[in-house]
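Note that one protein chain is taken out, while the other chains of the complex remain in position.
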Amino acid sequence: MHVTYTCKDGNARIRLLGEIDHHAARQISAEIGRIIDTHLPRSCTLDLSGVTFMDSSGIAVLLRAKRRAEEIDGSFSVEGAGPQIKRVMQTTGLARLISIR
Amino acid sequence: MHVTYTCKDGNARIRLLGEIDHHAARQISAEIGRIIDTHLPRSCTLDLSGVTFMDSSGIAVLLRAKRRAEEIDGSFSVEGAGPQIKRVMQTTGLARLISIR
Amino acid sequence: MKAINYISVTFPSRSANEAFARTAAACFAAQLDPTLDELGDIKTAVSEAVTNCIVHAYPDSLGKITLKGRILEGGIVEFVIRDWGRGIADVTQARMPMYTTGGEERSGMGFTIMESFMDKLRVRSSVGKGTTVVMRRRIASRSAGRD
Partner (left out) sequence: MKAINYISVTFPSRSANEAFARTAAACFAAQLDPTLDELGDIKTAVSEAVTNCIVHAYPDSLGKITLKGRILEGGIVEFVIRDWGRGIADVTQARMPMYTTGGEERSGMGFTIMESFMDKLRVRSSVGKGTTVVMRRRIASRSAGRD
């Protein structure tokens, strides 16, 4: 799992690459947290187009990222989710809590 | 495993898609044989760019295709082999028997 | 039901094996020629069950997990995920959406995903002895007009 990002004019784009499962979750959460804490972005977009798999371990990752972004009054959204991720987000109700582009 | 082909002006291009192993070998051999027997091509090119894996079961498939093509005085070559297939062809000496483009 | 094909996989409860187990399950199911969506459902459901063994059954130690797969008549694939760990006292409660004993890193949605993504789910558990999760999914035959 790789995490890369760009931050310009207060807009952070964080790109995840690989699979989000319990094995990877803690590291991903920590890296997202570090990026937000360092750049304090006004808007934070999580780009999931490079994520090939996500199970329910990803729910806490996404919710924590959203909470972190909103704690500093930023906005949070997710984009590029493939069909498998969308299905997990819909089945678990996560799709109602997080704005998906 | 899928086998598709085009045949124009006596030039046959046979394209294999998938994995060539013992499980698939017999069917692939039969389909290549049928294509050559039907069209009697002057030149026959086997396009392996869609083959994601080949083990030693592929050796007999390629050698039989070559023999079949040459029995009717046609030429035979292989193209588009990826690194894994090339390595198998080199290690087994097949690369010396078959012209690879 | 008679099994047409089967696999039996054993591995320790290391989190690195979550990816291994779900990929093995998907590879095995691939012989029924499922769609990518069906494969995604199977991978996800198996991942949830195996993760539960790693997180909940053996929270502080390494233990043994088995994943068994069977192809049954009628294009059905069955997976049985088993551990010999802590067990579940109240299975009905555990299966409820959002119920978790796993703290804030867990969502309590594992069983909900398994239930939604598979056709059948059976959970047997005994405290101190372990848990067995049986899941089945029918793969529609593509020749029957789906492709």
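Each chain carries a letter (A, B and C) given by its place in the written order, and its residues are counted from 1.
We adopt the following convention: a residue touches a chain if its C-beta (ideal position, glycine included) is under 8 Å from a C-beta of that chain, and two chains touch if they have at least 3 such contacts.
What you see is a predicted model, and the numbers here were worked out from it, not measured in a lab.
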item	value
Omitted chain's touching partners, listed by label	B, C
Touching the absent chain when the full complex is considered, from C:Ala19, C:Val55, C:Val77 or C:Ile113	C:Ala19
Hidden partner chain, residues of chain B it touches	19, 21-23, 25-26, 53, 55-57, 59-60, 83-84, 87-88, 91-93
In chain C, positions touching the absent partner	5-12, 14, 16-17, 19-20, 23-24, 27-28, 30-31
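Just so it is clear, only the chains that are shown with their structure count from here on.
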item	value
Averaged-CA centre spacing for the pair chain B and chain A, given as whole angstrom	46
Centroid spacing, where centroids are CA-atom means, of chain B and chain C in whole angstrom	40
